[in-house]
Structure formats: structure tokens, C-alpha cells
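Written below as C-alpha cells is the structure these notes are about.
Removed: one protein chain of the complex. Kept in place: all other protein chains.
Right after this comes subunit A.
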């Protein structure tokens, strides 16, 4: 593996990556465990993290074999 310059520094200069290049798994870390949550509110639906995590994990594992994801910003 050759490293010309730290990738992070280049990333920092470029600004945000196009969202289609963000790895789904990193995105889900943030979208399912982060973000504003207003509990006890009149929400109709909100992701149940633990429930989702379990099934997403199985799904991503099976999908990864087909190589349709994992095209995130890492090499």
C-alpha cells in the first residue's frame, strides 16, 4: 500500500464527501444512534435502535457477499 499524503488531510481540504460515497454502515452508526431524539413526544414512529441493529447486521453481512456496499470512502 502506498500513501502519498494522509488521506484525512486531503478530506479536510475537500470538505464534505458526496453522500453516495459514504459507507452505509458509518452512516447508520450516526443515524440510528445519533441525532436529536425527543422522547415521550407524540411521534408516530422512531427507529428502535436495538431491534434494527440486530437485523441490519444480518442483512449487511449477507449483502456484503454480493459486494453492493462497502464502497465507502475507505480503500
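The rule we apply is simple: a contact is a pair of C-beta atoms (placed from the backbone, for glycine too) under 8 Å apart; a residue touches a chain by one contact, two chains touch by 3 or more; residues count from 1.
Quick note on the criterion: contacts and distances are computed from a predicted model.
Asker: Assign the chain not included in the display its UniProt protein name, restricting the answer to "Multisubunit sodium/proton antiporter, MrpF subunit", "Gas vesicle synthesis protein", "Methylenetetrahydrofolate reductase" or "Amino acid ABC transporter permease".
Answerer: "Gas vesicle synthesis protein"
Asker: Considering the whole complex, not just the chains shown, which residues of subunit A touch the missing one?
Answerer: 6-9, 11-13, 15-16, 19-20, 22-38, 41-48, 51-52, 55-57, 59-61, 63-64, 69-70, 72-74
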